[in-house]
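A single protein chain has been omitted from the complex, and every remaining protein chain is retained in its original position.
Then we have chain A:
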Amino acid sequence: MSKLKNMEDEIDLSLIEPILEEYGDDKGSLITILQETQAIYNYLPAKALTYIAERMGISEAQVYGVATFYAQFRFRPVGKYLIMCCQGTACHVNGSENILTALEDELGIKVGETTDDKLFTIESVACLGCCSLAPVMMVNGQAYGQLTLDRVKEIIADYRSRG
């Protein structure tokens, strides 16, 4: 927690200024603002949320209410490689549960967590729309289909070697 606090101190709020200038007056754009804020910091820092509420003239509760409702928003930083492991129907039928377990075992973390070296974060997602290649996972937007337990290990090793 203290680590996180230190990081929070370093948040540069001026980075989101252009976003607020563009959409800040339109309360209907709150989700867009949060999306673009997350794109900058790779998560939603508490400081930024407070600032957004202030600037938009809405309550912090309202900002948190929206931010916590949607799966896309995160309140902790993610690792360098964000792994989205698909748990859609086609993937489930083709054994995606084991793929997720293999990922967790390989990285020594659970879904939603980040490895100590800050390299990997695992997320589970509802469907990536690549159902015909099930089971599927995505690493930083790059999709990998027809996964097997072996293949998962290979892919992770490959990213590890890139550092």
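Note that in this section contacts are C-beta pairs under 8 Å (C-beta built on N, C-alpha and C of every residue); 3 or more make two chains touch, one makes a residue touch a chain; residues count from 1.
One rule holds in what follows: contacts and distances are computed from a predicted model.
Asks: Missing chain's UniProt protein name, "NADH-quinone oxidoreductase subunit NuoF", "Gas vesicle protein GvpJ", "Copper-binding protein MbnP-like domain-containing protein" or "Multiple sugar transport system permease protein"?
Replies: Result for the unshown chain: "NADH-quinone oxidoreductase subunit NuoF".
Asks: From the list A:Leu15, A:Ala126 or A:Ala157, pick the residue that touches the absent chain.
Replies: A:Ala126
Asks: Name, in rising order, the residues on chain A that touch the hidden chain in the full complex.
Replies: Touching the chain left out of view, chain A contributes residues 26-32, 34-35, 65-66, 69-73, 87-95, 98, 101-102, 125-134, 136, 141, 143-145, 148-150, 153.
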